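What follows is one structure encoded as structure tokens, with my remarks underneath.
As you look at this complex, bear in mind that one protein chain is not there, while each of the others sits in place.
Coming up: subunit A.
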Amino acid sequence: MSANPIRDADARARGAIFKRLRAAPAGEPVAVPDVAGYYAARAVPQDESRTARFIRHAQSWRAEVVETTPADWPQALAGVFADKRPARLLLGRGTAIAETVAGLLPAEQLRWYDEPLAGIKKELFDEVDAGITTTVGAVAETGSLLLHPTPAEPRTLSLIPPLHIAVLHERQIFETLHEAMSTQRWTDAMPTNVLMITGPSKTADIQRVLVYGAHGPKELVILLIRDGGGA
């Protein structure tokens, strides 16, 4: 006898639902969906490089793309800061970009994401006006970024600040989301959260007028570090 009436009701409902589902006749058999085959058979446009396609699509969603090189990216990022003038930038500690980013802004303009959300929530909603994150990849066919939030770079880092700056390496641009998730073998160890982000947040809920910055970032800047030395 369980003392929890909700749990009992759950178990009852579960039993009844499964009983009905199991009693139903079998459906027409269908082939196991071959999603990999479907994507492999799709023609990829050849008239444009993958990177060019990514940039074009990302821009069509109102993301700003800043192209740079492995050597010059700190200056390029400094340029973004000069342009956007964030008063308070949120960032994660210990990432591949953390030290460099911290060197570009005065300490009082930096807010390290060091404590759990409860401790930083108010500041995050009211004061922080920019957040910077790394990415695990991107998708050329849609101009999307891929993020796996981590303890260093939590989910809200790319969500609450009005400006999101994302750092992307060209070699991590995949053609499709399918290619990204199979190459990176996401299902081997699913992160608690995976995000595909395409442009800043938006809504067309009032008379179909498109407005950016519905609830998430109003602006998205992608710092694209091209492979090798040249652009």
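One rule holds for everything that comes next: contacts are C-beta pairs under 8 Å (C-beta built on N, C-alpha and C of every residue); 3 or more make two chains touch, one makes a residue touch a chain; residues count from 1.
The working rule: contacts and distances are computed from a predicted model.
Colleague: Determine which name in "Probable septum site-determining protein MinC", "ABC transporter permease", "Iron-sulfur cluster-binding protein" or "Cell division topological specificity factor" the UniProt entry assigns to the undisplayed chain of the complex.
Modeller: Answer from the UniProt record of the missing subunit chain: "Iron-sulfur cluster-binding protein".
Colleague: Pick out the residues on subunit A that sit against the missing chain.
Modeller: 6, 9-11, 13-14, 16-18, 20-33, 35-36, 38-39, 61, 113, 115-117, 121-122, 125, 142, 144, 149-151, 154-156, 159-160, 176-178, 181-182, 186-187, 190-209, 211, 213-217
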